[in-house]
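Excluded from the complex is one protein chain; the other protein chains are retained at their positions.
Per-chain residue numbering starts at 1, and chain names A and B are given in the order in which the chains are listed.
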Amino acid sequence: MRNLSVNKHLLLALLGLGNVVYAGSVFAEYKYNMTQGVTPISGEIYDLHMMVFWIVTAIGIGVFSVMIYSIINHRKSKGVKPAEFHESTEVEVLWTIIPFVILIFIAFPATKTLLALEDSSDADVTIKVTGYQWKWHYEYLDDDAKGLSFFSNLDAESNEARQLGANQDLSQVDHYLLNVDNPIVLPTNKKVRFLVTSNDVIHSWWVPALGVKQDAIPGYINDTWTYLKKPGVYRGQCTELCGKDHGFMPIVVLAKPENEYKEWLAQKQAEKKAAEEEAKGVWSLEKLMTKGEQVYNTSCAGCHQANGKGLPGMFPAIAGSKIALGPIADHINTVMNGKSGTAMQAFGAQLSDADLAAVITYERNAFGNNTGDAVQPSDIKSAR
Amino acid sequence: MQELQLQKANQQLLLKLSAVAVLMFGFGFALVPLYNLFCDITGLNGKTGQVSVTEARNTTIDMSRSITVRFVTTSQSELPWEFKPLADKITVHPGELGKVNFSIKNMADHAITAQAIPSLAPTKVSKYFNKTECFCFSQQTLQAGEEIIAPVHFIIDPAAPKDISQVILSYTFFKSTKG
Partner (left out) sequence: MSTATAHDTAHDHHGPPAGLSRWLFTTNHKDIGTLYLWFSFTMLLIGGAMAMVIRAELFQPGMQIVDPNFFNQMTTLHGLIMVFGAIMPAFVGLANWLIPMMIGAPDMALPRMNNWSFWILPFAGTLLLSTLFMEGGGPNFGWTFYAPLSTTYGPESTDFFIFAVHLLGMSSIMGAINIIATILNMRAPGMTLMKMPLFVWTWLITAFLLIAAMPVLAGAVTMMLADRHFGTSFFNAAGGGDPILFQHVFWFFGHPEVYIMILPAFGIISQIVPTFSRKKLFGYSSMVYATASIAFLSFIVWAHHMYTVGMPVAGELFFMYATILISVPTGVKVFNWVATMWRGALTFEVPMLWALAFIFLFTLGGFSGLMLGVTPADTQYHDTYFVVAHFHYVLVAGALFSIIAAVYYWLPKWTGHMYDQTLAKIHFWWSVISVNILFFPMHFLGLAGMPRRIPDYAIQFAEFNQLASIGGFAFGLSQLLFLYILIKTIRGGEKATDKVWEKPEGLEWTVASPAPYHTFATPPQVK
């Protein structure tokens, strides 16, 4: 009747099959396949993934071969007479039982890996990970790292390049969208436990090389763990839609040998002390503005925009705003304590005295606000 | 005649199936208590048990092992409260009453009401973790600048799985939507 050429049918048949084979032949490269990662769990997950992949590939080759054979040989144009059979209890029972047995074969290793995945007991290092719109916050809970906590934002270079119409050469940007200002640093050969939670909406903390993906849910503390075998830089992203800048809150894990990790801890604590010292002095307007612009771009520009104009209907403008041009005390209060019922967070606990002073000064003098006010870190301290 | 009968049958089926739809709409809401019940039984979502003080006193203490309970606090960023445990962690024997105090301070210049939501990790501990006293049972209202010390008393059931040696007890303060 209305037949097509044999070639076309082969093409159709091979299209599905060819895809599967293609996926297999290049599996070694990270670009085409799941990473094997650098932890025991990520390796087990990879093995499980490949096992199921080869099983379905084998089934696919079987089923599609029969189909293709039928398409080629059982054509009306070849003058075949259609057979009469239309049921066979034996065959039907067989192809119900065989897949079932295959499933049991898959279920065993899957169960074993799952139990290992969920066992976060006896950790050496514990870190609290909190998702914010749109950044991560890390807090080290162990005694030797007490009080160490920081935010991890998309780094400034990527942040600039990702603006609508920025039109930059992205290959020149260091790890575009996968780079942060403050990476989380972990020791190797230690069991690290993460306590994952969220400040606002649901986020999800995912680092493929660690084989860790854990939802960050407000009010919940979800625990998961990792055990890094080799030092390196491992990158990941938020994987649960969390609003406008969901795509712009990456994760960078810096894995260091234990001695270097200890050095890093000591250095961080020294920095913190130095910053506290510096905050005690009086800052020039210029210094406040420079620092303020940095803080503004990482903490405020996500909503109020880099140009201070906000997004009409969603986020108010800073340029010409009543708060930025009004009494300083009200401005400090709004930034530190947030505004209930809106997306405006309370930054009092998130930022240091110096950062708050700088960003408030910046908001009062940038975008044509030109009040000339300089807010000092000591003003913030007394407002606390 | 036959036509009428058919129409009647159709109407009846319509009523029955609509009733099923309404029932399933109700079932959607019934999922809420069902879920909570399910959570109570399995300890999913960290909903911990509450026992009376006398009940707690009558539990035998398993001196052969000890469990470290670490306290983690969060206050939502729209809530200007400073909230921290006075001890980072304590170690107790199963069956022993553990006591810890939290300091909660309202940094704002006005009174605020908030509610603390507890969460436990690992989840399998939840059903063995019972509290006799907790500020999370009710809403807290703090005046401007007010600071309170709030106690939590808890007891871990000696029947808790043997492989548990560390427990995380977390509280998150959310600004109350009511009031």
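What to note about this one:
Operating definition for what follows: contacts are C-beta pairs under 8 Å (C-beta built on N, C-alpha and C of every residue); 3 or more make two chains touch, one makes a residue touch a chain.
This is a predicted model, so every value here is computed, not measured.
Within the full complex, the chain left out of the display is in contact with A, B. Touching the chain that is not shown, out of B:73, B:106, B:123 or B:170: B:123 (per the contact rule at the top). For subunit A, the residues touching the absent chain in the complete assembly are 1-4, 8-9, 12-13, 15-17, 19-20, 23, 30-35, 41-42, 44-45, 48-49, 52-53, 56, 59-60, 63-64, 66-67, 70-71, 74-77, 80-88, 91-92, 95-96, 99-100, 103, 106-107, 110-111, 113-115, 117-118, 161-168, 170-171, 175-178, 200-202, 204, 206, 208, 211-215, 217-220, 222-223, 236-248, 311-314, 343.
Seen across the whole complex, the unshown chain contacts subunit B at 6, 9-10, 13-14, 17-18, 20-29, 31-32, 35, 42-45, 76, 115, 117, 123-124, 172, 174-178.
In this section, only the chains that are shown with their structure count from here on.
Spacing of subunit A relative to subunit B, judged by their CA centroids, is 28 angstrom. Considering their complex, residues 118, 120-123, 126, 128, 130, 132, 141, 143, 146, 195, 197, 199-200, 218-223, 333, 336-340, 344-350, 384 of subunit A touch subunit B. By the touch criterion stated above, subunit B contacts subunit A in their complex at residues 45-46, 70, 72, 74-80, 82, 88, 107-109, 117, 119-122, 163-166, 168, 170, 172, 174-175.
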